[in-house]
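Remarks on the structure that follows.
Up next is chain A:
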Amino acid sequence: MIIVLLISILFFGGVLAWLAEIIDPRLPRLVALLAVILDFLVMLTLLGADADGAWLVSFTADWIARFGITIYFAVDGLSLLLILLTAFLGVIAVGSAWTEITERTGFFYFNLLWTLAGVVGVFTALDLFLFFFFWEVMLIPMYFIIAIWGHENKQYAAMKFFIFTQVSGLLMLIAILVMAYLHYSQFGAFSFRYEDLLNVETSGALGYWLMLGFFVGFATKLPSVPFHSWLPDAHSQAPTAGSVILAGILLKTGAYGLIRFTVPLFPEAAMEFAPIAMTLAAISIVYCAKVAFGQDDLKRLIAYTSVSHMGFVTLGVFAWNEQALQGAIMTMLAHGLSAAALFMLAGGLQHRIHTRSMAAMGGFWAQVPRMSVVALFFSIAALGMPGLGNFVGEFLALLGAFQANITLTTISALGLVLASVYSLWVIQKVFHGAFTGDSDQQGQLLDLDRREMCYFILMMLGLIWMGLYPQSFLALSEPVLDGLLSSSSELFAALGRG
Partner candidate 1 sequence: MLDLIWLLPTFPLLGFLILVLSSGQLSKKVVALVGAGSIGLSFLVAALIAVEFLNSGAEFYSMTAWTWMSVGQFTPGFTFYLDGLSLVMMLIITGVGFLIHLYSTGFMIDDPSYSRFFSYMNLFVASMLMLVLADNLVLLYLGWEGVGLCSYLLIGFWYDNPANGAAARKAFVVTRVGDTSMALGLFLLFAQLGTLNIQDLMGAAEANWTSGSGVAVAAALLLLGGAVGKSAQLPLQTWLPDAMAGPTPISALIHAATMVTAGVYLIARTHILFELAPTVQLLVAWIGLATLLMAGFTAMTQHDIKRILAYSTISQIGYMFLGLGVGAWSASVFHLMTHAFFKALLFLGAGTVILSLHHEHDIFKMGGKRKQLPVAFYSFLIGSLALAAFPFTSGFFSKDEILLGALALEGPGTWLWLGGVVGAFFTGIYSFRLVFVVFFGESQAHHDDKEVAGWNMAGPLFILMVLSLLGGFIHIPVESVFNHGEAHEEHHVSGLIHGIMIAVPLLGILVAYLFYGGRQLSADKLMANPLAAALHKFWFSHWGMDALYNTLFVRPFVYLAKLNRLDIIDQCYGLVVTLSRAGHGLLAKLQNGMLGWYAASLIFGLVLLMTLGVLL
Partner candidate 2 sequence: MSPIPFEHGLIVAGILFCLGIVGVLTRRNIVFVLMSLEVMLNACGLAFIVGAARWGNADGQVMFLMILTLAAAEVAVGLGLIIQIYRRFHTVDINVLSQMKG
């Protein structure tokens, strides 16, 4: 029930925000903020919940009996971590939009909250039909956010984003349906429930194809090379809040899908596929780091680094051992914060100097010391500085992956070097060096104000916490992973892995 509450708070909060605009255009943001914070608080109550079976809490209701489709939500440590991240970044996103969004605020926050609702749904739905339902639902408001409040090239970006995710989603839908049908042919009844589908026997070529269906769906959202090319456009065109949600949360749904569905549903096929997936991951890491370095548009650059970092997630997931998986999860969380922060900074800069081109930036340190320090912090985090969350994630992921595949891990480790190259390049280009902005901007470039600072400090603390005491996060996901691993371990043993 509480999960339904979580989602409905956001849904109705969205509607309320829309209506609030009638009273005062500054009201919606307040409504939105309250809704998200309320949601966050409700989630925190879940921390105390003691597991009944595999799940902390779960909720089931009939929906479409014809196909054995049920409304089935459940939360375990993994989902909990991710929905907490969602709500947290939700707050941040509202904050980042606070002053940036001035027109049609009501509709904006409506879309923002509905996206969040969709994401929470994705992280908690365990009936695959329901899952797919939310999977698509979260796209539409995001489309609106990009298409209405986006920048110069928004139609192209929004369209690309939507088509990529849709088409890949349809492939996943087919796979889901086949699963339901297989369940029908093996157990005599349609079912989309996660547990039921886990029992479905999917071996041989069919299983492989189904696994691919899921993989493509998730790898596109993740994104992994070669399905990544929607992301730079979407990120660079979206308003700051949009980028924050995209980079911080939406990408994570893909990773979540890989961990929750792709591998557990098709262990054998996933095993067979693992080398290819890890190769793709390695390519993502190195290739996109390289492309990122070549960018001039700051947001595009950050977008490519996101792809690069999510490569570690893919790597970790398909290495499929405890360290690797924990690494993947930590990377998801940490990257959620760091990428969001970087996009907010980029957005802040664009808001101030009305361009994203790094050629027009330089020597801002003296102008905006606070912003520079913040930027430095998050670039350092992004390049995997120990003591910050990203390091824990990437280190664990590589540590685990190394046990699975030495060559690919070595290649991926190059990502650490390249990350330092582009991160420091950004710092150099934007903040160091002599001031290159228009001379009239000299001295009147506004530094981060109190509100912005407090968001950034929140995120910094988050990253430091993850970096110095990740245990509090690892502990949540540990039981989940143990379950997943033990269920597939004997198979892995048979295949001489893990």
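As a convention for this text, contacts are C-beta pairs under 8 Å (C-beta built on N, C-alpha and C of every residue); 3 or more make two chains touch, one makes a residue touch a chain; residues count from 1.
A quick word on the picks: all candidates are chains of the complex that A comes from, given by their letters.
Please read all numbers here as calculations on a predicted model, not as lab measurements.
**Q** Given the candidates 1 or 2, which is the one that touches chain A in this complex?
**A** Candidate 1 is the one in contact with chain A.
**Q** Residues of chain A touching candidate 1 in their complex?
**A** Within the complex, chain A touches candidate 1 at residues 225-226, 228-229, 232, 290-291, 293-296, 304, 321-323, 326, 363, 365-366, 369-370, 373, 380, 385-387, 391-392, 395-396, 398-399, 402-403, 409-410, 413-414, 416-417, 420-421, 424-425, 428, 431-434, 468-471, 474, 478.
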